[in-house]
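One protein chain omitted, others in place.
Right, chain A next:
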Amino acid sequence: MPLHVTDYTWTQTDSTVHISVPLKGATAAGVDIVSTEEYLKVHFPPFLFEAFLFEPIDDDRSSAKVGNGVAVFTLPKKTHKVWEHLMITTDDKETKKEIRERALLTQEQKLSAELKQKAEKRQAEKKYALETMMKLEKVERDRIQQMKDAEREKTTAELAAWQLRQKQEAEKAQQNQNHQIQRNPDTKTPGSRQTDIRKNKQVHSDAEKKKKKIRAQLPPPRTCGNIPVTFTPRVFPTALRESRVPEEEEWLKKQAEARRAMSAELEELEDLTEEERNPDWLKQKGDKCFSNGDYVGAVNAYTLGIRLNRKLPALYSNRAACHLKLRNLHKAIEDSSKALDLLTPAVSANAAARVRARVRRGSAFCQLELYTEGLQDYEAALKIEPHNEALQRDAQIIRDIIQGSAGQNGTQ
């Protein structure tokens, strides 16, 4: 229960009422004042001062001074007359409560109205600030644009002037030429005509000499030369881009792994190293052995590669070449046939490989003296690569042999 303050003092004139409430030690900050037209409340815990005013006062013009341990209120009256008491003389709690509630309500309304006003004012100020900023920036931009336009006009004018000058110079040069042409026919007297003709001839020969000189001044065309070029190797036919390099490496790795994938099941191969499980590596090993002359080693490498991956035609084809060198002709025929089977979609990409396989099979047939089959293979190879002279020569040799042996058979 708050303690009611009763030792307040009040004075009045016709137009105003002055109330002085002792603050009993409370600071100015801790004092809460509610004042409306008919009610005044001063609350500084634990003290409370309430005044249900006798007559209504003008709340807008009222003022309060809080300090020095006392709160002084100056309330101008609405109607100028002397009050008998400060407060209304009812002890009725109900009316008091009503008045209190009304007062609080009006206080709330006043506060909210004030807040709204403040917000609106701030909004309006912001808008104004923004508009002025925009105006300033626009002015700046227009200025720069004007400068740019002036620059542009100046340069176009300069360009037009330069063009005009060029034209004038061209015209002048043209006029000079015309004058020179006109000058020659002017001299018509016979004596001078002779000299004139001679002069013309001289002018002509001078011009010719000049032309010859110019032609001679140019060095002769360069002697033909050829510079061989090797490129940084690149698997893909597309251009090289740094941002695509990781994708490309991924793709290549996956391709290599797909070719190795078949080797996973065979248990005997656990002894082999990682490299030896890779059919590509084995093919390269085989190629190296072949070029060193180690044909048996090459066959072994290719065989292991084939065990790992039966679908690589290159391995069969190369093994056929090794067998040819080792004179295992039947095996050579088998291997090159297998290679050709694997190269069945006959496209231009595997044309070179097919030609090689055919040639190997053809030579195996010929060494077995099955010349007709050999010729068949050579002619198929020629169909793929008609411009290969070595093939043409070999095919011709085989044809001759066949005809020669047919002739022999005939005479026998």
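Keep this in mind: a residue touches a chain if its C-beta (ideal position, glycine included) is under 8 Å from a C-beta of that chain, and two chains touch if they have at least 3 such contacts; residues count from 1.
Quick note on the criterion: contacts and distances are computed from a predicted model.
A.B. asks: Leaving aside the chains you can see, what is the UniProt protein name of the one that's missing? Options: "Isoaspartyl peptidase/L-asparaginase", "GPI transamidase subunit PIG-U", "Calcineurin-like EF-hand protein 1" or "Dynein axonemal assembly factor 10".
C.D. replies: The UniProt record for the chain left out of view names it "Dynein axonemal assembly factor 10".
A.B. asks: Out of A:Glu131, A:Glu151 or A:Asp400, which touches the unshown chain?
C.D. replies: A:Glu151
A.B. asks: Could you tell which one of A:Ala29, A:Ile181 or A:Leu218 touches the chain left off the display?
C.D. replies: Considering the complete complex, A:Leu218 is the one touching the chain left out.
A.B. asks: Of the residues A:Lys135, A:Arg234 or A:Lys254, which one touches the chain left out of the display?
C.D. replies: If we include the chain that is not displayed, A:Arg234 is the one touching it.
A.B. asks: Which chain A residues would touch the chain omitted from the figure, given the whole complex?
C.D. replies: Answer for chain A: residues 144, 147-148, 151-152, 155-156, 159-160, 162-163, 166, 218-232, 234, 238-243, 245 touch the chain left out.
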